[in-house]
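A single protein chain has been omitted from the complex, and every remaining protein chain is retained in its original position.
For clarity, chains are labelled A, B and C in written order, and residue numbers in each chain start from 1.
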Amino acid sequence: MSAHATLIALLHGPDQPGLVARVAGWIFERGGNILHADQHRDREAGIFFQRVEWEPAFAGPTMGEAAPRRPVDLLAAEKEFTEFARSSLGMQVRMLSSADRPKVAIFVSKADHCFHDLALRWKAGDFACDIVAVVGNHPDLAKAAEGYGLSFVHFPVTAETKGAVEAKQLALMRERGVELIVLARYMQVLSADFLEKFGAPVINIHHSFLPAFAGGRPYHQAHARGVKLIGATAHYATRDLDEGPIIHQDVARVTHRHGVEDLVRRGRDLEKSVLAQAVRWHLDGRVLVYGNKTVVFD
Amino acid sequence: MSAHATLIALLHGPDQPGLVARVAGWIFERGGNILHADQHRDREAGIFFQRVEWEPAFAGPTMGEAAPRRPVDLLAAEKEFTEFARSSLGMQVRMLSSADRPKVAIFVSKADHCFHDLALRWKAGDFACDIVAVVGNHPDLAKAAEGYGLSFVHFPVTAETKGAVEAKQLALMRERGVELIVLARYMQVLSADFLEKFGAPVINIHHSFLPAFAGGRPYHQAHARGVKLIGATAHYATRDLDEGPIIHQDVARVTHRHGVEDLVRRGRDLEKSVLAQAVRWHLDGRVLVYGNKTVVFD
Amino acid sequence: MSAHATLIALLHGPDQPGLVARVAGWIFERGGNILHADQHRDREAGIFFQRVEWEPAFAGPTMGEAAPRRPVDLLAAEKEFTEFARSSLGMQVRMLSSADRPKVAIFVSKADHCFHDLALRWKAGDFACDIVAVVGNHPDLAKAAEGYGLSFVHFPVTAETKGAVEAKQLALMRERGVELIVLARYMQVLSADFLEKFGAPVINIHHSFLPAFAGGRPYHQAHARGVKLIGATAHYATRDLDEGPIIHQDVARVTHRHGVEDLVRRGRDLEKSVLAQAVRWHLDGRVLVYGNKTVVFD
Partner (left out) sequence: MSAHATLIALLHGPDQPGLVARVAGWIFERGGNILHADQHRDREAGIFFQRVEWEPAFAGPTMGEAAPRRPVDLLAAEKEFTEFARSSLGMQVRMLSSADRPKVAIFVSKADHCFHDLALRWKAGDFACDIVAVVGNHPDLAKAAEGYGLSFVHFPVTAETKGAVEAKQLALMRERGVELIVLARYMQVLSADFLEKFGAPVINIHHSFLPAFAGGRPYHQAHARGVKLIGATAHYATRDLDEGPIIHQDVARVTHRHGVEDLVRRGRDLEKSVLAQAVRWHLDGRVLVYGNKTVVFD
């Protein structure tokens, strides 16, 4: 943790000599101090990826002023670096700051394990965000949400009302300025239309080791196939269900002694830890998406 | 390790009360001593599974003989128990003995890591078997096999000659009394006809976490999908490629930094350990196949 | 899950031929049906260990009665088996039943992660027990406990008052019939005197991979030594701090990037899952203690 607010840039684009030096040089020349810089080259694709985090310089006090030193306008620095990365380096860039508190909505159905896990970690200070809404298609978790001081909104969904409900959900997201939706075992598929209109990331937890057992009832599928490990996968939701960029995966060993119910129970621990890790990495600006894959700077 | 030879029975069949007691009672009444007994009930399917290992009683020396005590005829005891399990308990049964040294053939192509691993473990005494043939469709591993004192047989295979070659391979298996074939990264698919005629188990190592990335070039598939874990799966070969009963699986973590070549290299360690563990469990009589699944009594 | 109540016996004692058969026979003769039986022989020590779970027979209705069939008195069956195991087999035995709901107290200090984890699993039905008291030496978790509908009792402890407080804690344990204490990051050492007088199991979670980093501030010790894995250990508390029989352990990978605070944060997940698993195994009658070790029939 830095005492000062930092800027984080996630860059990617065509590889070319000197990129590391030019980024570092740009920051150094403006009095910034790089705290972390991590880069990756995809040799086959010729793409350069970088996550760089730095403390921008402090603007000194104006002559004669008694005012304390104050941080430079982070938005200005952000804008300036973005312009540099795009124009001079030809990079795509996404920026965030350690001072950010992005607004997050959690979507739930009836299962409560991922929700409690996220809420408790959030209360413990693990997630730098504000949870501005808990959206449920069932009312089951209303009381639990309120117990954490969170706003619960109930949107029942049926096949007939789905379009209309999504419109309302979207309105809520906009009204509350939501920048990230986390699907914490939300048992509805968000339409391609919703995703497009929302325009910000949606993280989903799938209860299998994708691409194995995509689709419904993965623990039943796993049990029927007789696998020796079950898994969970956190990924960004895309219009192609279960096909989005994978952020994190983990597995646990199972045996013939485990019935479907045991897989479900053991899977809950996986789902919790995999989803929480993915959300944390996302909020820390460690996940860069390109194509259908992610680069995770952990 | 027992000082005396043991019998191992793998039983399965319709569940009914008293099975554990009846098996234990039968052995006890004949003076046997149970060393291990492990059972499992599949409640949904109503099937009972058991692995039981015991020391049969010793037949005492005939009066007046100076002969040392000798173990009872294991084959007779085996036959007797099998008859009991089938007729009285209605169970399917497979039996083996700690005195067995099953004859094993290893099939290889060019990759040598699984072959060396199996051969070294075998030399270290980890596998209770005799390796009576190393069969290669390429000659690359001939020298390595001979270095371990193993008989290497080269059977080049082309699309045209495949049927004829399989007939020759089958003849060799019969001639040498092979009871288990281990496909140690053998890059040919054994035909359904071969498997049926061979009539004994064939263990294969697939270099992915099945059912994900079945088929060819699994590391390329895994890299393209951007998964965060790669896997390996040891299974019994069946007529449906990559669909046979899974014996063992394991995974290793990978990141965006790993290109396909890195996945291949890291995967080698997984393939070695997963295949070796599956072969060991099989030889120790710990794997019971039913339907398309396995019960592993580890 | 059986529809009927089951009995579970944990046996250990000197090995002798026929033990499996005699136990199974005894149960079978009384009309019981064995659901699980798992045994282990320690060859070096010559000790036999067994966990056996069975459905005792139903007592039929008395002639002329219209009364429904009712389960045999479980206590009677328990007493009878215990007598058999001790007298006839020379075994030590501990018995429990699937009908039991043991009374559990959770001891806490300020850290809440293990407490929330246990409480949520308990609410989800993972633990077959009643949590009859949450005891804190600090008041911090009072509200959280009450949120789960649990009785919180605050016992401040100082070096001077420790003896007197333990006496009060003990009185509370007796008053509420507590059969298991779980130390969920309770930052006080229970005295040998308390443990002896309590006379029932106490499960503790130590935040290191014991025996490495016993004693205080294990994450600081781990960081100073530069280990590449951190661990957590659940064990029964004994008079020798951190020396009791180990029930469960797990580890997580760390790197030079993790400062002490990161180890603490990552360690929380380990502590939660390791403690919860140990408590579950204990409640399911899967843990047999002998000497300073455990046999876990998982």
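What we mean here is this: contacts are C-beta pairs under 8 Å (C-beta built on N, C-alpha and C of every residue); 3 or more make two chains touch, one makes a residue touch a chain.
Everything numeric here is computed off the predicted structure, so don't read it as measured data.
Q: Just to verify: which one of C:M95, C:A237 or C:V295 makes contact with the chain not shown?
A: That would be C:V295, which touches the missing chain.
Q: Quick one: say which of C:G46, C:G90, C:G199 or C:G259 touches the chain that got left out.
A: C:G259
Q: Could you pull out which residues of chain A are in touch with the chain that's been left out?
A: 17-22, 24-25, 27-28, 33-39, 41
Q: Can you name the residues of chain B that touch the chain not displayed here?
A: 112-113, 116, 120, 124, 126, 147, 265, 269, 273
Q: Go through chain C and note every residue touching the omitted chain.
A: 40, 42-44, 49, 209-213, 225-229, 231, 245-251, 255-257, 259, 292-296, 298
Keep this in mind: only the chains that are shown with their structure count from here on.
Q: By C-alpha centroid distance to the whole-protein centroid, which chain wins?
A: Chain closest to the assembly's C-alpha mean: C.
Q: If you look at chain B, which of its residues touch at least two other chains?
A: Not one residue of chain B touches more than one other chain, so the list is empty.
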